[in-house]
Structures are given as C-alpha cells and as structure tokens.
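I have placed the structure first, in the form of structure tokens, so that the comments after it can refer back to it.
Of the protein chains in this complex, all but one are displayed in their positions.
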Amino acid sequence: MALHIVNRSPYRSSALRDCLNTMAEGDALLLIEDGVYAASASAQAGAMPAGTYCLGADADARGVSVSDAIARIDDARWVALCVEHTPVVSWF
Amino acid sequence: MALHIVNRSPYRSSALRDCLNTMAEGDALLLIEDGVYAASASAQAGAMPAGTYCLGADADARGVSVSDAIARIDDARWVALCVEHTPVVSWF
Amino acid sequence: MKFSLVVYSAPHAGEAAASALRFARAVVDQGHELYRVFFYADGVHHGSALAAPPQDEQDLLTPWQELRQANDVDLVVCIAAAQRRGVLSHSEAERLERPAANLADGFELGGLGQLADATAQSDRVVTFGGQ
Amino acid sequence: MKFSLVVYSAPHAGEAAASALRFARAVVDQGHELYRVFFYADGVHHGSALAAPPQDEQDLLTPWQELRQANDVDLVVCIAAAQRRGVLSHSEAERLERPAANLADGFELGGLGQLADATAQSDRVVTFGGQ
Amino acid sequence: MSTHTLALCRQAPYGSALAREGLEAVLAAAAMDQAPDVLFLGDGVFQLTADQAPQEIGQKSLYRNLQALPMFGVERIYVCRQSLADRGISTESIAVPGIEVELVTDPGALLARYQHVLSF
Partner (left out) sequence: MSTHTLALCRQAPYGSALAREGLEAVLAAAAMDQAPDVLFLGDGVFQLTADQAPQEIGQKSLYRNLQALPMFGVERIYVCRQSLADRGISTESIAVPGIEVELVTDPGALLARYQHVLSF
C-alpha cells in the first residue's frame, strides 16, 4: 500500500484533488505543510479517506484544529509510515 | 478599470478562480504563461468574461489554439493594456 | 509613462523571470520609462553573477545588465531577502563573514524603502510572481 | 532501512526545505540509514555557502553539514541544475569563468546518475517539492 | 506606497515565504509613512488566524508581525468575506489586537479605488 504526502493547500492547488483521484483502496494519506488545512475540523476534513494522517507540527504552526477523524502524528511516526508503506508518493 | 494578469494553470491553481471572483464589470483579463490553458478553444474558454486577452507567445509555446472569443496579443499590446488600465493586478 | 516592476521569481525556476524580462523590453521599446525593477523574495537570485546556463538556454543576467546600460533602469535587489538566500555584495560578504560575494555588476542591494519609493514614483507597477 | 531524499525547493522559499531537514533528522533518529540527499531544481540553492539568514531565523545550511558529519550522509547537488542557478564549486567557477565559487563545505556536485543510483540503492525515496 | 497602493495578500502563512515577505514590505512602507492599505483574500486569510505556533517548524509567528501593524499606523485591514466563508473561518476568530477588520463583500470594487495593487 502506498503513502501519499500532500503539502499544498486544498483551496489553492489541485495537489490534494489529484492525489485523492489517484489513491487506491487501503493507501494512506499524510497532510503536511499547507496540506494540513484539509485536516481542519472546520473545513472539509469530512471528505478525507480513512487512513488520513496530519503532521501535528504543521497543524500547530497554523493554528489548525485537526478533525477527530484524522490522526495527528509527529516526525517519528512520519518515518514509520514511510517504512510501513511503499511507494511513497509526494504531491505538490 | 483594472487589468488582471493570471499566469497559473486553471487546472492546477486557484489563481484564475480567485481573479474571476474579484473582477469588476468592465475589468480586463490577460492570460499569460500557464494561464493560457484557460484560453484554449478545446477547454473552458467559454467561461471567460468579455475583455479577455491571451499572450500569443505563451499560447504558441504550449501549442494552445486560442478560442475565437479571446484576443491574442503581443508584448507591445501587453504594455498598452497596462497603460490603458489601472490598477494592474497580478494573480499567481 | 513611468513603469516599475516587482519580480518574485528566480531565473530558471519557471517562466515568470523570462516574462518580466520580455515585458521590461517591451516597455522601453514602446517609448515608456522603466524606472526601477525591484527583485524580491526568490527573485533576488536574478542578481547572482554565478549563474551559468548552458549555451543553448536563455541567459537571464546579461539582458538585464544591457537594459540598465541602455535605459538607466534601477536594478534593485532587496538586501534582506538576498541575505537569506545568499546573494551578497563584497561589503555584505565581508560584514557577514561569508567566503565570497556574488552580486552581479549593474545590480544594487537596497532596502524595502526602494519598493515603496517605486510605487510612489511610478504610474504603473507590475508584479511578476509565481514559480 | 535505507532512505534517500530528493529536494526540489530552495531554502527560505517555503516550508519544503525545512520539512526535508526535519524528516532527515527523524530518519536517523529512528535508527535508519540516510544514504543520500539529492538537491535538484531550485533545491540546489541548499548548497550555497553565502546564505546568511538573520539570527532569529532558521539556519538551513549548518544542520545539513552536521547531519553529514555525524551520519556520513551524501549531500549531492545536481551539477547541471546548479550551473543554471549559480551554485558553483571552485573548479566549476574556474571552468565557467565566473568570478567566485559558493558551494558550501560538505556538499558535492554530482550528475543525475547519482539520483538514479540513490533510487537503486535505497529502500525508500521521499521527494520534497513545491515552493 | 501610500494609500494609493493596496497590498493584496493571498498566501497562507509558512507554506510560502511571500506571506512573511509581503508583510515585511507593508511594515517597511508604513515605517516610511507610506502605509498601503491591505486586503487579505483567498488563503491569505489564514494569516489572520490566532493560535499560530510555528516554533516546532523553525519559524517565527507571522501573527506577531501582524500585531506590529498598528504601531506603524496601519489600524484597519480589509478581509474578503467570501474567502473566510469558503474556509469555514468565523469572522470572530480573526481579530488582531488594535486593528479594525473591515469585511469586504465586493473585493473588485475595493481594488478599483487604488492606483497600484501589489500582490503578495
């Protein structure tokens, strides 16, 4: 199963949409940098698939309150997700 | 009346959408660089407002066939458009 | 009419740098005055004397220097943005204890006040951004 | 597990450069091997010895050099991408007749073959792109 | 820049350096008594959210820079109402101390008032 990493704002860039259109069943999705706006409880987080993660440091930086449906992770867990998945696909 | 200049692909970026949502009646719109994909006859050019221009050099570079509804211009006319309008607003 | 440009994009990163140069040439070709080009954000890399694109790729340094020579255009590189990104004059390199300087001839380092001044002095200001 | 990273973004342009550094540290902190970091496209500016961000902003040069020292990580700057953008070693500056060199200690210029090699040698390759 | 100039801020904080550098340009002009007006639109409205804590990603708070605006005489900012709505941001949550937030429903009409618009 693949790990997809998205670092662009869902409002500004097609990166998340392109990624979601490409993801296979069971793939994981990690939101980092401006990608974390898609994890916001007040935004469109409801549309995120199961197996969506969000980098806590990036959410904190932006004051984004992460939806309960999305797992907040730290950098160590980010590395672990890369170990657990293949390939790792970046969308920017 | 303002001149709005958009240089990003309408498929990839929110720049064109943000611009269209902001334009006032009578403003002009110039598509340059990857923005010219919005001027393509085969694409969504129908949605462009009256007073839309497209930089011919950028369309030619990409093999984009510009819709009849959109005026192809050269660099000299680009400067003239800036002279004729105020303010000049870039969306990227 | 008096124009100034603001350039945020680095050369060879995308097309914005080339667009700015084409527009600048068209401004002077049409008989207008080009007062100042202010290089800001990643645009400060325009001021690097070390860029060496292959022969068959566009040179985005010499044409600006020529434009300055021929038309007395101010080419101002924001000093704060340039420090962060490693574009330094000899005196800045010395002051900051860096091993070399790379600011190209014809470009000068200047503060953000030069951007404010350009908007105050110019009839039109056009920004070139994005990648 | 053996990791390699590919970095397309310049330091101080957006967050991707800082993300790559954080991820690299986490890789070695978790006991994995970081085989190579390949700096490509605008990412080549990582190799500039001239960047001088203000004291209260992040230094994105020294931490990479320290990572290399402590963990024997290859820091490879793509030579073709670097030439275009003005990141030169002493020998390149001489060959290309440019007035100075700016490649930082700990970084080496290398060809795209080093990227192909990194993918062949590594269990995981993670790319850091965007602004 | 003066009030003939509008700074149009469209970048989310941290993801692009232009968010910070745009604000620095505004502050520098304001320090020279040429403060531009400022409009936050699109992802630029994310600059206004409180509780920004970017230490762990190695950055300084951009929200702090915003709070410096009144010291330089910028006591009002324009904010695109639709951009807030699109992002699920309540108007209450974007207060900046010492600054009056004026919500704009027709940003095109606002732009038309200025001779120069500097996009950041």
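Read from first to last, the chains carry the letters A, B, C, D and E; within each, the first residue is number 1.
Criterion: a residue touches a chain if its C-beta (ideal position, glycine included) is under 8 Å from a C-beta of that chain, and two chains touch if they have at least 3 such contacts.
This one's a predicted model, so the numbers in the text were calculated from it and none came from an experiment.
Among D:11, D:47, D:86 or D:129, the one in contact with the hidden chain is D:129.
Mapped onto chain D, contacts with the missing chain fall at residues 6, 8, 40-42, 80-81, 111-113, 115-116, 119-120, 122-125, 127, 129. Where chain C meets the missing chain, the touching residues are 12-15, 18-19, 22, 56-58, 131.
Counting the whole complex, the residues of chain A in touch with the unshown chain are 1-2, 14, 18, 21-24, 27, 86-92.
As a convention for this text, only the chains that are shown with their structure count from here on.
Centroid distances built from C-alpha atoms place D farthest away from chain B. Distance from chain E peaks, on a Cα-centroid basis, for D.
Note on chain placement: the centre of chain C and the centre of chain E lie 25 Å apart, centres being C-alpha means.
Chain geometry summary: the mean Cα position of chain D and that of chain E are 33 Å apart. Shown for chain D are the residues that touch two or more other chains, namely 12-15, 19, 22, 57, 131. The set of chain E residues touching two or more other chains comprises 14-15, 17, 42-43, 57, 59, 115-116, 119. Chain pairs that touch one another: A-B, A-D, A-E, B-C, B-E, C-D, C-E, D-E.
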